[in-house]
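Removed: one protein chain of the complex. Kept in place: all other protein chains.
And then chain A:
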Amino acid sequence: MNAEGFASIAALVKARSGIVLTPDKEYMLETRLAPLLKQDGIASLDMLALKLRDPRAEALARAVTEALTTNESSFFRDGKPFDHLRRLLPKLMAARAPDHRLRIWSAACSTGQEAYSVAMILAELGIRNAEILGTDLSREVVERAREGSFTQFEVQRGLPVQMLVKYFRQEGGRWRVQPALREMTRFEERNLLVDHRMLGRFDIVFCRNVLIYFDPQTKGRVLNALAAQMAADGVMYLGGAETVLGLTDRLAAVMGERGAYALAPAATRMAG
């Protein structure tokens, strides 16, 4: 494809999702957009770029953005944050009023494995008064997350078999999360770049392996917006390869807990 076409699609994706596509990602455009081109009878990526200039091409722009979003996920992915959460939640609940409704946000939740992993931990700890909100840019993955239905392959990635038989039921060739856990969760389509104030306050925020797709300015903006929704003693989990350094001063690492961050004044108190 020509450079102008690439730049035009990259600009559209950046504006809609924050995701930065560098020119070396042209192969990604070719492989991920090929099914869309075929389905819509569009001859080439350059032709697609032209069509996207039409302001009425909203559905096409959405489909392109979704196709270029990475939806990699597994249960209890990179286990350390979940180990920390298991230790943190009893302390957090002890500091709350007895009728406090625990709120957890799985930002960029993909197909829901992270949110359901959290739901399983809450169930194991006997915490019932809780709401887990999963949000993602992609309508398709949000719908799949809501279904809570996973393939045999998916339930074998990260999920101990004892939890599979305890919290899932087999439906045909698939495995579906039990209603009690699904009732704890809510999934909605949401862009990380918009104003989140209407969502209210969260005790825990997961935002893992998302920032890596953004430029530094967008990373800082998203981190600040998420931090603004956190309870004073709340915790945010980022991916193992992600950091807040140089991006925001509102968050600081919880010492000794890789991937865990707290609001800056609280982080030092949480150490150890």
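Going forward, a residue touches a chain if its C-beta (ideal position, glycine included) is under 8 Å from a C-beta of that chain, and two chains touch if they have at least 3 such contacts; residues count from 1.
By our rule, contacts and distances are computed from a predicted model.
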Point to revise | Chain not displayed: protein name in its UniProt record ("Response regulator", "ABC transmembrane type-1 domain-containing protein", "Cytochrome c biogenesis protein ResB" or "Hydrogenase formation protein HypD") | key: "Response regulator"
Review point. Of A:G112, A:G134, A:G148 or A:G239, which residue touches the hidden chain?
Key: A:G239
Study note, to complete from the structure: Of A:T22, A:Q39 or A:Q162, the residue touching the omitted chain is A:Q162
Practice item. Kindly note down the residues of chain A that lie in touch with the hidden chain. Key: 74, 77-80, 152-153, 156-158, 160-162, 164-165, 169-170, 209, 239-241, 258
